[in-house]
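A single protein chain has been removed from this complex, and every other one stays in its place.
Presenting chain A:
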Amino acid sequence: MALFAALQTTFLLVLLPLGTYQRKVLSEPRPLTPESLEVSINSTCQCLHLQWSIHSLPHHQELQMIFQIQISRITTSSVVWVGNYSTTVKENQILQWSWESELPLECATHFVRIRSVMDDARFPKPRSWSKWSSWEEVDAQDSLGHNALFVFPKDKLVEEGSSVTFCYVSRSNLNNVSCYLDGEQIHGEQLTPNVSTFHLSHVRYKRTTGTNIYCEMKQGRKLAGTVLYVSKVLEEPKNFSCETQDLKTLKCTWDPGSDTALTIQPSSNYTLFESFSQKKKVCEDRNWCSWQVTQDSQEMYNFTLMTENYLRKRSVNLVFKLTHRVRPMTPLNFILENINSRNATVTWKVRPIGNSTFQCQVELHHDGQVIQQNNVFIKVNGKYLLSEMEPDTHYLARVRCAYGNHFWKWSEWIDQKFTTLEAAPSVAPDVWRNVRSLPGGYDVTLFWKPLSKSHANGEILFYNIAVESLDKSSKFNLSIPAPHNDTKLTLNKYSYQIHVTANNSMGTSPASVIVIPGEPGHKEIEEERVKGTENRFSLSWEPQSRDAIGYVVEWCDHPQDPLCGLQWQKLGPNTTSTVISSDAFEQGVRYNFRIYEISPGWIASLLEKKTGYSQELPPSDNPQVTTSSLTSHSFTLNWKDYSTESQPGFIRGYNVYLKSKMEQCTSGFERITPSDDSAGCRHKIDNPEQKTFHVENLEPASSYEFFVTAYTSAGDGPNGTFTKVTTPDEYTRMLTHIVVPVILCILLITVLFYFQIQWMKEKCYPDIPDPYKSSVLSLIKSKENTHLTIMNLKDCIPDAIEVVNKPEGSRTQPLGTGKPLTETELTKPATYLYLLPTQENPSGSGPCICFENFTYNQAASDLGSSGHVPVPPSTPPSQLGLLYSPENLLKALEKYYTNSLGEIPAGETHLNYVSQLASPMPGDKDSLPTDPPVQAQCSEYKMQMAVPLGPASSPPSEDTSLSSTAILDQGEHYC
């Protein structure tokens, strides 16, 4: 029994917990499936809006539940999003939830289902999900209308840098649709047979009016589009700060950043919220806002600046104590008083803030720079003395103040410009002179430099020149108005002391003294060369005397100009070197420097002369070279006219370039570039004064080219053309020197021989022997016939007289006419005087018959004639007169010269031999016989000469030479 009781108790103990457990499990409510799920589309935000409810909540309590939502696209199986939504659910409560779709909802059908699970701590775990609700389909394409083409989403607003998806819905074939973004085609992906999507990543802001996105259907001329608005990202306000000027009003400022306004989105608005007072104010401006300080002495402020646009919200916070944010107003009544040449007083006021003091800062500006700065503490009225200023100088004084109890920020500046008063010039003008000797005096030109502003102490009105003779008591003054800086004085040959002072409205400067000595020294000083660097020359000199009070270096900035631009630099007595620099120095220009020593008596004496270039340049031109002394082995080059002084550098010498076909350079030359034949050889002349060069050791009959250029330290002169020289042949020279004299000698001998032969011929074997001189005659006389005599010349009637080498000025007269010859005719070297009447000379008074020279007529000689055909003495004059006509003349000729004519027909030969008169005797040259030719002796034989058969020219012919010819008609010939 006891055992039974124990088993029963154990059984009960086991069953009791089991029963308790069973009760607890049963108390868990069964999963609650969401009901009445409704899904709608909000196109504006591209959101799916879900509504559902939970019925039969256990115990009519509020329960924490988790809803799991699944969203599919196109088909239920293609789930695009799964997520949980946790909320507290009441009995019969309509639950709402939204989901924003990346893809425009009009582009595809969407399906939604939902299930739930208890998430309440009062119910034990594990908890099971309810069943899914049925799929709820949402298709926006049903309500699109009847258009053929749509583009979604409409009027899309996104932030810069985000991504956005577009789609088009077509009612026809997709292949015919092209889409563009701002005119540029974009390519998408086909989502369904009639929908394609376009994904744009990291879109950029372009304009406030948005960007058109449109699609066009090639067929049907359909076009649909939408506008994409890209907003700049709303920035958090920067530099948010608040301050007060009077502890009554706060002014808060900030930097809003980029404006996000678009045509569909207004500029972001700004709102101030103060947490202690719980007050809020909407600001009218984008970057500042005023806040009225409460009268309840609120010390601490906690501001939140909020801003928002359609896409984003931003806010910044600021906590401060009011009295730590005081920035006083700009000071008032800023006045400058008691301004003189060195000092001025400034006064000002501040608006009081309670009993607080103010720290004020006074600044003095000159030429945009702060030259004085001082802090002063004031209550309301401020005052400060500005000192150590320069006369006649523009200044700007200004002042600002800060809250004295706690420094936060300075107020704005208040300023005023002013000018100090003038003072007398503080230094003597820097004076120099140029002295030019004149007969009995000097031309002295005084130059002075304008005083610097710091020394002038005001506007210089004039310069006073006081000239005092040191030799005799004379003195005069000149006043030169500013801004003149030179004047010319003509002085006698005395010593003068000149004082120059500058004057402004407040007084006179110290005087500058110069002494012009009566007798200038004439010391020959050698010019020394100096080398400049860029725009400076370093000069040094040797002091001449120990008591010099200073030195002056003088030069011209523009030495090539007539005005020269005289410059000078005054140096102290212990200075023996200086650097002269000037922006006017140019390269290639020679500058001459003169260094003067100033004696204690203010007399300047020339110490040294320097010359140099800031930078030497190569010569600007080359010498004009001439050649001389050309031989077969040498020639000489000369360029004596080349000026070395006008070059842009010191001429150091000359380079003579020589080119030839020979490989080796002649002695004295060096090949400059062996690989380049055109470069040739060079001879360097180191002496710039050597302006001639003898090129020797050349090859005869060779061609050489030379080119001479000057050089400076910067190099050779400009490139020029080579001049060609050809050396003569050696034999030619020999010929010139030997053969020519030989030929001349031969010619001389020939001439001598010729005259000798003539003489010998005349003497020994003349062409026409003189019968009187012949020994034959005596021989004949003695042996055969004593009656034989020599024909008397008087029996012969000459036909023509040849005048040979008739001297100019001699007078002659045509025979038969008596008509005097003209001067032109008289100057003829040889003239025939026709004795036979011709057409041109019809009035010939008498015939003259000559004889043919039978020496040239073989037939005549064969007749055994002695060569003399005497004219029949019986021929009457009247018969001779018939010869005037050509026919008669021809007949006469036929009669006497039958053989001759028969052997030399006129038509077959070109030459006729006509007889000529014998050369007149030397005694006939000066005076021709003026008697009628009838009286002349014509028995002499004439020499034969060849005459071309041409048209007869009227005698005397212009073409006749020493042996002129009387020419008859063609085919006819007369003696």
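In the analysis below, contacts are C-beta pairs under 8 Å (C-beta built on N, C-alpha and C of every residue); 3 or more make two chains touch, one makes a residue touch a chain; residues count from 1.
What we mean here is this: contacts and distances are computed from a predicted model.
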Exercise. What does the UniProt entry say the missing chain is called, choosing from "UTP14C small subunit processome component", "Large ribosomal subunit protein uL14m", "Leukemia inhibitory factor" or "SKP1-like protein 1A isoform X1"?
Worked result: "Leukemia inhibitory factor"
For this session: Would you indicate which residue among A:Gly225, A:Gly550, A:Gly588 or A:Gly668 is in contact with the undisplayed chain?
Result: A:Gly225
Exercise. Which of A:Glu35, A:Glu62, A:Glu137 or A:Asp155 touches the chain that is not shown?
Worked result: A:Asp155
Seminar exercise, completed: Checked against the full complex, the residue among A:Thr263, A:Gln298 or A:Thr419 that touches the missing chain is A:Thr263
For this session: Check the options A:Gly188, A:Gly210 or A:Gly404 and report the residue that touches the missing chain.
Result: A:Gly210
Problem set entry | Contact set of chain A toward the excluded chain (per top definition) | 151, 154-155, 180, 182-183, 208-212, 214, 216, 221-227, 263-264
